[in-house]
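Note that one protein chain of the assembly has been removed; the remaining protein chains are unaltered in position.
In this document, chain identifiers A, B and C correspond to the written order of the chains, with residue numbering beginning at 1 in each.
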Amino acid sequence: MKRVRISNAAIQPDQELATLLGLGGGALASFTGIVRDDGGVNAIELEHYPGMTEASLYRLIEAATARWALLGAMITHRVGIVPVGAPVVVVGTASLHRAEALEATAFLIDRLKTEAPFWKREHYTDGTAKWVDAKASDEARAERWV
Amino acid sequence: MKRVRISNAAIQPDQELATLLGLGGGALASFTGIVRDDGGVNAIELEHYPGMTEASLYRLIEAATARWALLGAMITHRVGIVPVGAPVVVVGTASLHRAEALEATAFLIDRLKTEAPFWKREHYTDGTAKWVDAKASDEARAERWV
Amino acid sequence: MKLVYFASVREAIGLSSEECDVPLDARTVGDLVARISARSEEHACALHDQTRLRFALDHEMVASDALLGAAQELAIFPPVTGG
Partner (left out) sequence: MKLVYFASVREAIGLSSEECDVPLDARTVGDLVARISARSEEHACALHDQTRLRFALDHEMVASDALLGAAQELAIFPPVTGG
(Lines give C-alpha, C1' and ligand atoms only; values in the text may rest on other atoms or scores of the structure.)
Protein backbone atom coordinates (compact mmCIF):
# COMPACT_ATOMS: atom_id res chain seq x y z
CA MET A 1 0.00 0.00 0.00
CA LYS A 2 1.50 3.29 -1.16
CA ARG A 3 -0.58 6.44 -1.03
CA VAL A 4 -0.04 10.16 -1.57
CA ARG A 5 -2.81 12.66 -1.00
CA ILE A 6 -2.88 16.45 -1.28
CA SER A 7 -5.84 18.00 0.51
CA ASN A 8 -7.40 21.45 0.48
CA ALA A 9 -9.58 20.51 3.44
CA ALA A 10 -8.79 19.63 7.06
CA ILE A 11 -7.02 16.29 7.51
CA GLN A 12 -7.79 13.76 10.25
CA PRO A 13 -4.60 11.86 11.14
CA ASP A 14 -6.46 8.75 12.32
CA GLN A 15 -8.48 8.49 9.10
CA GLU A 16 -5.31 8.89 7.03
CA LEU A 17 -3.56 6.14 9.01
CA ALA A 18 -6.49 3.70 9.29
CA THR A 19 -5.50 1.55 6.31
CA LEU A 20 -2.01 0.96 7.72
CA LEU A 21 -3.46 -0.76 10.79
CA GLY A 22 -4.93 -3.56 8.72
CA LEU A 23 -1.93 -4.67 6.68
CA GLY A 24 -0.96 -7.58 8.92
CA GLY A 25 2.20 -5.93 10.26
CA GLY A 26 3.18 -5.60 13.89
CA ALA A 27 4.32 -1.98 13.67
CA LEU A 28 2.81 1.33 12.63
CA ALA A 29 4.84 4.53 13.03
CA SER A 30 3.55 7.97 12.20
CA PHE A 31 4.42 11.63 12.27
CA THR A 32 1.93 14.49 12.28
CA GLY A 33 3.06 18.06 11.65
CA ILE A 34 0.84 20.71 13.24
CA VAL A 35 0.71 24.51 12.72
CA ARG A 36 2.55 25.96 15.71
CA ASP A 37 1.60 29.20 17.37
CA ASP A 38 4.94 30.94 16.84
CA GLY A 39 4.27 34.31 18.37
CA GLY A 40 1.32 35.99 16.68
CA VAL A 41 0.82 33.45 13.87
CA ASN A 42 -2.85 32.64 13.35
CA ALA A 43 -2.54 30.55 10.21
CA ILE A 44 -0.12 29.41 7.58
CA GLU A 45 -0.71 29.33 3.85
CA LEU A 46 0.76 26.50 1.83
CA GLU A 47 1.50 26.89 -1.85
CA HIS A 48 2.61 23.87 -3.85
CA TYR A 49 3.52 22.75 -7.38
CA PRO A 50 0.66 20.53 -8.56
CA GLY A 51 1.98 17.51 -10.43
CA MET A 52 5.51 17.77 -9.12
CA THR A 53 4.24 17.60 -5.54
CA GLU A 54 2.60 14.21 -6.04
CA ALA A 55 5.53 12.94 -8.11
CA SER A 56 8.10 13.94 -5.50
CA LEU A 57 6.13 12.39 -2.63
CA TYR A 58 5.73 9.14 -4.59
CA ARG A 59 9.47 9.16 -5.26
CA LEU A 60 10.12 9.45 -1.52
CA ILE A 61 7.78 6.55 -0.78
CA GLU A 62 9.48 4.48 -3.48
CA ALA A 63 12.88 5.31 -1.96
CA ALA A 64 11.64 4.31 1.51
CA THR A 65 10.16 1.01 0.33
CA ALA A 66 13.39 0.22 -1.55
CA ARG A 67 15.40 0.85 1.61
CA TRP A 68 13.21 -0.77 4.27
CA ALA A 69 10.86 -3.78 4.24
CA LEU A 70 7.56 -1.89 4.51
CA LEU A 71 4.04 -3.22 4.18
CA GLY A 72 2.72 0.25 3.48
CA ALA A 73 3.57 3.95 3.46
CA MET A 74 1.40 7.03 3.12
CA ILE A 75 1.81 10.80 3.04
CA THR A 76 -1.04 13.28 3.23
CA HIS A 77 -0.21 16.99 2.97
CA ARG A 78 -2.60 19.87 3.32
CA VAL A 79 -2.38 22.99 1.15
CA GLY A 80 -4.07 26.40 1.26
CA ILE A 81 -4.83 28.21 4.51
CA VAL A 82 -4.24 26.08 7.62
CA PRO A 83 -5.11 27.50 11.06
CA VAL A 84 -2.90 27.22 14.13
CA GLY A 85 -3.34 23.84 15.82
CA ALA A 86 -4.42 22.01 12.66
CA PRO A 87 -2.45 19.13 11.09
CA VAL A 88 -0.44 20.08 7.97
CA VAL A 89 1.11 16.74 7.17
CA VAL A 90 0.67 13.11 8.19
CA VAL A 91 3.30 10.50 7.36
CA GLY A 92 2.72 6.84 8.24
CA THR A 93 4.45 3.53 7.61
CA ALA A 94 3.67 -0.07 8.51
CA SER A 95 6.12 -2.97 8.78
CA LEU A 96 6.42 -6.41 10.37
CA HIS A 97 8.84 -5.14 13.04
CA ARG A 98 9.27 -1.72 14.56
CA ALA A 99 12.75 -0.65 13.40
CA GLU A 100 11.69 -0.35 9.76
CA ALA A 101 8.56 1.72 10.40
CA LEU A 102 10.29 4.06 12.88
CA GLU A 103 13.20 4.75 10.57
CA ALA A 104 11.16 5.03 7.38
CA THR A 105 8.82 7.56 9.01
CA ALA A 106 11.74 9.77 10.08
CA PHE A 107 13.24 9.41 6.59
CA LEU A 108 10.01 10.43 4.84
CA ILE A 109 9.36 13.56 6.89
CA ASP A 110 13.03 14.62 6.83
CA ARG A 111 13.29 14.27 3.07
CA LEU A 112 9.85 15.78 2.45
CA LYS A 113 11.05 18.93 4.22
CA THR A 114 13.84 19.53 1.71
CA GLU A 115 12.53 17.90 -1.49
CA ALA A 116 8.79 18.32 -1.82
CA PRO A 117 7.67 21.56 -3.52
CA PHE A 118 5.68 23.24 -0.77
CA TRP A 119 6.14 26.82 0.42
CA LYS A 120 4.81 28.18 3.65
CA ARG A 121 3.71 31.73 4.39
CA GLU A 122 2.88 32.77 7.94
CA HIS A 123 -0.16 34.97 8.49
CA TYR A 124 0.04 37.08 11.62
CA THR A 125 -2.74 38.34 13.87
CA ASP A 126 -1.85 41.91 12.83
CA GLY A 127 -2.82 41.11 9.22
CA THR A 128 0.71 40.88 7.80
CA ALA A 129 2.20 37.79 6.18
CA LYS A 130 5.72 36.54 5.51
CA TRP A 131 7.29 33.64 3.60
CA VAL A 132 9.01 31.18 5.92
CA ASP A 133 12.75 30.75 5.34
CA ALA A 134 14.16 27.27 4.81
CA LYS A 135 16.20 26.03 7.78
CA ALA A 136 19.80 24.82 7.56
CA SER A 137 18.93 22.23 10.23
CA ASP A 138 16.41 20.66 7.81
CA GLU A 139 19.14 20.27 5.21
CA ALA A 140 21.38 18.65 7.80
CA ARG A 141 18.70 16.17 8.86
CA ALA A 142 17.90 15.23 5.25
CA GLU A 143 21.61 14.65 4.57
CA ARG A 144 21.71 11.92 7.23
CA TRP A 145 19.74 9.68 4.89
CA VAL A 146 21.96 10.03 1.83
CA MET B 1 1.42 16.10 29.81
CA LYS B 2 2.69 12.67 30.90
CA ARG B 3 0.34 9.71 30.88
CA VAL B 4 0.56 5.96 31.40
CA ARG B 5 -2.43 3.72 30.97
CA ILE B 6 -2.83 -0.06 31.28
CA SER B 7 -5.98 -1.32 29.62
CA ASN B 8 -7.86 -4.62 29.75
CA ALA B 9 -10.08 -3.50 26.89
CA ALA B 10 -9.39 -2.69 23.22
CA ILE B 11 -7.36 0.48 22.69
CA GLN B 12 -8.04 3.07 19.99
CA PRO B 13 -4.74 4.69 18.94
CA ASP B 14 -6.37 7.97 17.86
CA GLN B 15 -8.19 8.39 21.16
CA GLU B 16 -4.99 7.71 23.07
CA LEU B 17 -3.10 10.29 21.00
CA ALA B 18 -5.80 12.98 20.86
CA THR B 19 -4.49 15.04 23.79
CA LEU B 20 -1.03 15.32 22.21
CA LEU B 21 -2.47 17.16 19.20
CA GLY B 22 -3.59 20.10 21.33
CA LEU B 23 -0.40 20.91 23.25
CA GLY B 24 0.71 23.72 20.93
CA GLY B 25 3.65 21.81 19.46
CA GLY B 26 4.43 21.40 15.79
CA ALA B 27 5.24 17.70 15.96
CA LEU B 28 3.51 14.53 17.07
CA ALA B 29 5.22 11.16 16.58
CA SER B 30 3.67 7.86 17.47
CA PHE B 31 4.20 4.14 17.38
CA THR B 32 1.48 1.50 17.49
CA GLY B 33 2.32 -2.15 18.07
CA ILE B 34 -0.20 -4.61 16.61
CA VAL B 35 -0.63 -8.35 17.14
CA ARG B 36 0.90 -9.97 14.09
CA ASP B 37 -0.40 -13.11 12.46
CA ASP B 38 2.80 -15.13 12.83
CA GLY B 39 1.71 -18.44 11.32
CA GLY B 40 -1.24 -19.87 13.19
CA VAL B 41 -1.40 -17.30 16.00
CA ASN B 42 -4.94 -16.15 16.68
CA ALA B 43 -4.29 -14.09 19.83
CA ILE B 44 -1.66 -13.19 22.35
CA GLU B 45 -2.08 -13.09 26.09
CA LEU B 46 -0.25 -10.39 28.03
CA GLU B 47 0.62 -10.87 31.66
CA HIS B 48 2.09 -7.95 33.62
CA TYR B 49 3.26 -6.92 37.08
CA PRO B 50 0.67 -4.45 38.40
CA GLY B 51 2.33 -1.55 40.18
CA MET B 52 5.77 -2.12 38.71
CA THR B 53 4.34 -1.84 35.20
CA GLU B 54 3.03 1.69 35.77
CA ALA B 55 6.17 2.70 37.70
CA SER B 56 8.50 1.47 34.96
CA LEU B 57 6.55 3.20 32.18
CA TYR B 58 6.54 6.46 34.16
CA ARG B 59 10.28 6.12 34.65
CA LEU B 60 10.72 5.76 30.89
CA ILE B 61 8.62 8.87 30.25
CA GLU B 62 10.62 10.78 32.87
CA ALA B 63 13.85 9.65 31.20
CA ALA B 64 12.56 10.75 27.78
CA THR B 65 11.43 14.19 29.01
CA ALA B 66 14.80 14.68 30.75
CA ARG B 67 16.60 13.86 27.51
CA TRP B 68 14.45 15.69 24.95
CA ALA B 69 12.37 18.87 25.07
CA LEU B 70 8.91 17.29 24.95
CA LEU B 71 5.53 18.93 25.44
CA GLY B 72 3.94 15.59 26.22
CA ALA B 73 4.46 11.84 26.20
CA MET B 74 2.05 8.95 26.65
CA ILE B 75 2.13 5.17 26.72
CA THR B 76 -0.94 2.95 26.67
CA HIS B 77 -0.43 -0.80 26.89
CA ARG B 78 -3.07 -3.46 26.67
CA VAL B 79 -3.04 -6.60 28.85
CA GLY B 80 -5.03 -9.84 28.82
CA ILE B 81 -6.09 -11.58 25.61
CA VAL B 82 -5.46 -9.51 22.47
CA PRO B 83 -6.63 -10.86 19.09
CA VAL B 84 -4.54 -10.76 15.90
CA GLY B 85 -4.77 -7.35 14.24
CA ALA B 86 -5.54 -5.42 17.43
CA PRO B 87 -3.22 -2.75 18.91
CA VAL B 88 -1.17 -3.89 21.92
CA VAL B 89 0.71 -0.68 22.66
CA VAL B 90 0.55 2.98 21.63
CA VAL B 91 3.44 5.36 22.33
CA GLY B 92 3.13 9.05 21.47
CA THR B 93 5.17 12.18 22.01
CA ALA B 94 4.67 15.85 21.16
CA SER B 95 7.35 18.52 20.77
CA LEU B 96 7.88 21.91 19.14
CA HIS B 97 10.06 20.46 16.38
CA ARG B 98 10.11 17.00 14.85
CA ALA B 99 13.52 15.63 15.86
CA GLU B 100 12.62 15.41 19.54
CA ALA B 101 9.29 13.64 19.04
CA LEU B 102 10.69 11.16 16.49
CA GLU B 103 13.65 10.20 18.67
CA ALA B 104 11.73 10.10 21.95
CA THR B 105 9.11 7.78 20.42
CA ALA B 106 11.77 5.34 19.23
CA PHE B 107 13.46 5.56 22.65
CA LEU B 108 10.23 4.82 24.54
CA ILE B 109 9.21 1.75 22.53
CA ASP B 110 12.78 0.38 22.41
CA ARG B 111 13.23 0.69 26.18
CA LEU B 112 9.71 -0.51 26.95
CA LYS B 113 10.54 -3.76 25.14
CA THR B 114 13.40 -4.59 27.52
CA GLU B 115 12.39 -2.88 30.78
CA ALA B 116 8.63 -2.95 31.26
CA PRO B 117 7.33 -6.09 33.02
CA PHE B 118 5.06 -7.59 30.37
CA TRP B 119 5.15 -11.18 29.16
CA LYS B 120 3.54 -12.43 26.02
CA ARG B 121 2.08 -15.83 25.35
CA GLU B 122 1.01 -16.80 21.83
CA HIS B 123 -2.24 -18.72 21.43
CA TYR B 124 -2.39 -20.84 18.29
CA THR B 125 -5.36 -21.83 16.19
CA ASP B 126 -4.76 -25.49 17.18
CA GLY B 127 -5.48 -24.60 20.83
CA THR B 128 -1.89 -24.70 22.07
CA ALA B 129 -0.05 -21.74 23.62
CA LYS B 130 3.61 -20.82 24.13
CA TRP B 131 5.53 -18.07 25.96
CA VAL B 132 7.34 -15.78 23.55
CA ASP B 133 11.13 -15.67 23.94
CA ALA B 134 12.87 -12.33 24.41
CA LYS B 135 14.86 -11.26 21.34
CA ALA B 136 18.56 -10.39 21.39
CA SER B 137 17.80 -7.73 18.78
CA ASP B 138 15.55 -5.95 21.29
CA GLU B 139 18.43 -5.80 23.78
CA ALA B 140 20.67 -4.39 21.07
CA ARG B 141 18.17 -1.65 20.13
CA ALA B 142 17.63 -0.67 23.77
CA GLU B 143 21.40 -0.44 24.27
CA ARG B 144 21.62 2.28 21.61
CA TRP B 145 19.97 4.70 24.04
CA VAL B 146 22.30 4.13 27.02
CA MET C 1 9.99 -10.76 52.21
CA LYS C 2 7.22 -11.27 49.66
CA LEU C 3 8.22 -13.27 46.61
CA VAL C 4 6.28 -12.80 43.38
CA TYR C 5 6.63 -14.87 40.22
CA PHE C 6 5.53 -14.15 36.67
CA ALA C 7 4.98 -15.90 33.36
CA SER C 8 6.96 -19.14 32.85
CA VAL C 9 8.53 -18.86 36.34
CA ARG C 10 5.08 -18.58 37.92
CA GLU C 11 3.87 -21.59 35.96
CA ALA C 12 6.93 -23.72 36.73
CA ILE C 13 6.72 -23.01 40.48
CA GLY C 14 2.95 -23.26 40.48
CA LEU C 15 2.51 -20.15 42.66
CA SER C 16 2.16 -16.47 41.86
CA SER C 17 3.47 -15.37 45.28
CA GLU C 18 4.67 -16.66 48.63
CA GLU C 19 6.38 -15.37 51.77
CA CYS C 20 9.93 -16.13 52.80
CA ASP C 21 12.18 -15.29 55.73
CA VAL C 22 15.48 -13.89 54.55
CA PRO C 23 18.39 -15.84 56.11
CA LEU C 24 21.01 -13.61 57.73
CA ASP C 25 23.70 -14.77 55.33
CA ALA C 26 21.63 -13.95 52.20
CA ARG C 27 22.89 -10.48 51.27
CA THR C 28 22.16 -10.32 47.53
CA VAL C 29 19.29 -11.23 45.27
CA GLY C 30 21.39 -14.11 43.94
CA ASP C 31 21.98 -15.45 47.47
CA LEU C 32 18.26 -15.45 48.21
CA VAL C 33 17.30 -17.03 44.90
CA ALA C 34 19.74 -19.89 45.62
CA ARG C 35 17.96 -20.46 48.94
CA ILE C 36 14.51 -20.35 47.39
CA SER C 37 15.62 -23.00 44.86
CA ALA C 38 15.87 -25.48 47.71
CA ARG C 39 12.18 -25.20 48.54
CA SER C 40 10.96 -27.82 46.08
CA GLU C 41 11.68 -29.70 42.89
CA GLU C 42 9.61 -27.09 41.02
CA HIS C 43 11.52 -24.17 42.57
CA ALA C 44 14.82 -25.80 41.71
CA CYS C 45 13.75 -26.37 38.13
CA ALA C 46 12.42 -22.82 37.66
CA LEU C 47 15.36 -21.04 39.30
CA HIS C 48 18.47 -23.10 38.60
CA ASP C 49 19.74 -20.93 35.75
CA GLN C 50 19.93 -17.36 37.07
CA THR C 51 21.29 -16.06 33.77
CA ARG C 52 17.86 -16.76 32.24
CA LEU C 53 16.00 -14.89 34.98
CA ARG C 54 15.35 -11.23 35.70
CA PHE C 55 14.73 -9.70 39.12
CA ALA C 56 12.97 -6.67 40.56
CA LEU C 57 13.26 -5.38 44.14
CA ASP C 58 10.31 -3.24 45.19
CA HIS C 59 9.31 -2.67 41.52
CA GLU C 60 12.79 -1.80 40.25
CA MET C 61 14.77 -4.09 37.93
CA VAL C 62 18.06 -5.16 39.50
CA ALA C 63 20.93 -7.53 38.73
CA SER C 64 21.43 -10.72 40.75
CA ASP C 65 24.28 -9.11 42.70
CA ALA C 66 22.00 -6.31 44.00
CA LEU C 67 21.86 -6.04 47.81
CA LEU C 68 18.51 -7.02 49.33
CA GLY C 69 18.74 -4.20 51.90
CA ALA C 70 15.34 -3.41 53.37
CA ALA C 71 13.37 -4.40 50.26
CA GLN C 72 9.93 -5.88 50.90
CA GLU C 73 9.20 -7.57 47.58
CA LEU C 74 11.38 -9.63 45.27
CA ALA C 75 9.97 -10.45 41.85
CA ILE C 76 11.45 -13.24 39.74
CA PHE C 77 10.55 -13.57 36.08
CA PRO C 78 11.88 -14.41 32.62
CA PRO C 79 13.13 -11.62 30.31
CA VAL C 80 10.24 -9.29 29.47
CA THR C 81 8.47 -9.44 26.10
CA GLY C 82 5.98 -6.58 26.03
CA GLY C 83 5.31 -3.99 23.35
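Keep this in mind: contacts are C-beta pairs under 8 Å (C-beta built on N, C-alpha and C of every residue); 3 or more make two chains touch, one makes a residue touch a chain.
Note that the structure is a prediction, hence the values are computed from the model and not measured.
Contacts of the undisplayed chain with visible chains (whole complex): A. Residue-level contact of subunit A with the missing chain is found at 33, 46-49, 51-52, 55-56, 77, 88-89, 109, 112-121, 131-134.
As a convention for this text, only the chains that are shown with their structure count from here on.
Chain B has the C-alpha centroid lying closest to the overall centroid of all protein C-alpha atoms shown.
Subunit A and subunit C, compared by their mean Cα positions, are separated by 48 Å. Shared contact sites, meaning residues of subunit B that touch two or more other chains, fall at 33, 109. Looking at subunit C, one finds that residues 83 touch two or more other chains.
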